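Only one protein chain is missing from this complex, and each of the others stays in its spot.
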């Protein structure tokens, strides 16, 4: 693990410089932010609030509000929290500002890896990455003499052995909840088969051998999963892990810390983190980032204040206080054993989530359409054909396909 | 009452309804015949995103909406007639499926799947709510005076509790190894997964709805029972009418207006069933009409939303409700005529 030592070394070097308390600046400009509400954002916005005059909205509906709130003049929020995909509508509408001058002025603490560039211009500042990767019960696999699975075939074989041994209720867990989660599972699996989603002229391109292969792997997984898989989201899978009901799952890196949480987990220290299993071509996972954007519709003075406050939110102090809350991209982060899975997944060549306007539609129709295949109502080809048809209807309505 | 006085009395109320209900409704109606979309240009864009240590940069041809001088997205709006309705109804596919006699294929089309569930949900829960409500009311009425207060209080709980929380609390009892599922498993000595197939989820959702609404029906009926004419009850007893006959010929006719009232409210509320779908996360198995509308309406992660189809599906839902309500409305009309 060369990269780990490298990062750790960098972290130690940085943390010595960031040892002052609270916030280094005193903010006098009223600022507001709108972002999703998970732990990492909570930690960051709490740190930002120490600078004063700052109000954070950690909102489940942020996706629905953000495009309009940023398009308003002046923007209702100066700072936004986005991920790969949720940046697209803001970028398209031109409602977020390029940050090159601000980065030059106040971004000494940023690494080049954090700067999200679109056509050479810095449009967002990433603070963390997230990816689904394999978590497994090291004690169970060791007992049964199973090596760490590296491909989905090996995962399924291991699941068969675990099932035969009958040591846990269900060998596998999966975030198969209909909607976004299920769509994401297919996206991962299909990327693992080396597929592309959108073809020339925004036409759908999933009804092919890779698509069928991805579906078949998913169906094979369901045989080893809780039969209620269509309602199980990440929190539910995490709880199944904590209660010792499952032995393996491809789960989000941001959930890793919960496995070792003494207060709620019964399997502390028994869950190992590994790279996402490979499909036939690549790791079956996609890399996500979360980070800041800044509204275009605000004064330059506000922009400077907003940027500085955001930088204070992701300083070394915040990172060291919340080291395990996420896989941070920030100076001061010490990747522990919990981050090993995400790091290995990236090292194996997992691709970033292919965010784009058409992909947004594709993800939605996948999430809604796949259940019919898993419940056995349709066969794989019909399912994929129907999903492509649903995509076409929506894409035509959005004006993306002629 | 002179028109002017009448207008002054109802003015504020009508104004609020016009502003916040009628006006949006008209715009929804209008949107269902139009499609508004941005004009896209194909542009090569280089995007750099973080990896774990280094960045990945890709250059792709992307559809980027054209902006005007002020930086707003240029959109064009086209009249498309009934196209959005056709997209929602998918009549062609529905017809093919039906003519080949395949109910399963027919039920794989979103709108018809949603309509099937919405209708069966509405029509099955309606008699259950009325009967449960009536039963509870009659039982409370015949219970000892001293326990009536506490019983009414407990009965009202499911009705007053916040719907989202009520649905979740029932959800937890059955989800996975929830204690009631565990109890059932122990009793039947077999593995049970309540959320693994459509019909069990449907039963749970209907149970929740009856649990949630029956108290309202019960309390209304109970209030009605307080005004039953005691004289006619007594003369019925003297005529030797059995308990059942009294219920059938005196009490139920007396409660009829209330039964109509409850039915009307219940038809409207259950036809737009939505909280259950979200609370029991049943999207994978069953969906409802309002959920379908909602799903068209919420933007996906890249900000696309299907406003036109959402509008069309909302209008179709409204037509459905209007049709269901016609018999009850005709009764109201007769009352109105007779009442003055």
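All chains are identified by letter, namely A and B, in their written order; residue positions are counted from 1 within each chain.
To be clear about the criterion, contacts are C-beta pairs under 8 Å (C-beta built on N, C-alpha and C of every residue); 3 or more make two chains touch, one makes a residue touch a chain.
Quick note on the criterion: contacts and distances are computed from a predicted model.
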- Item | Chain not displayed: protein name in its UniProt record ("Multiple sugar transport system permease protein", "Succinate dehydrogenase/fumarate reductase iron-sulfur subunit", "ATP phosphoribosyltransferase regulatory subunit" or "Transcriptional regulator PadR-like family protein") | "Multiple sugar transport system permease protein"
- For the full complex, which residue in B:33, B:222 or B:280 touches the chain that was left out? B:222
- Sole contact to the chain not displayed, among B:43, B:98, B:123 or B:139: B:139
- Item | Residue touching the undisplayed chain, where the options are B:45, B:67 or B:151 | B:151
- So which bits of chain B touch the chain we can't see? 1, 3, 5-6, 8-10, 12-14, 16-17, 19-22, 24-25, 27-28, 135-136, 138-140, 142-143, 149, 151-158, 160-166, 168-170, 172-173, 176-179, 182-183, 211, 215, 219-220, 222-224, 226-227, 230, 233-234, 237, 243, 257-258, 260-261, 264, 268, 271-272, 274, 289-290, 293-294, 297-298, 310-311, 314, 317-318, 321-322, 325, 329, 331-333, 335-336, 339-340
- Message: Need a quick check: the contact residues on chain A for the chain that isn't drawn.
- Response: 32, 34, 36-39, 55-61, 64-65, 68-69, 71-73, 76, 234-235, 238-239, 242-243, 252, 254-255, 258, 261, 263-264, 266
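Just so we're on the same page, only the chains that are shown with their structure count from here on.
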- Query: Once you find the CA centre of chain A and the CA centre of chain B, what distance in Å lies between them?
  - Reply: 33
- Task: Report the residues of chain A in contact with chain B in the complex, numbered from low to high.
- Result: 3, 6-7, 63-64, 67, 71, 83-86, 88-89, 92-95, 112-120, 126, 129, 177-180, 182, 202, 226-231, 233, 236, 240, 287, 289, 296, 327, 329, 342-343, 346-347, 351-352, 355-361, 363-364, 368, 371-372, 374-375, 377-378, 386, 393-394, 397-400
- Item | Contact set on chain B toward chain A in their complex | 35, 37-40, 45-58, 60, 62-65, 67, 71-73, 84, 87, 104, 108, 110, 175-176, 193-198, 280-285, 295, 298-304, 306, 308-309
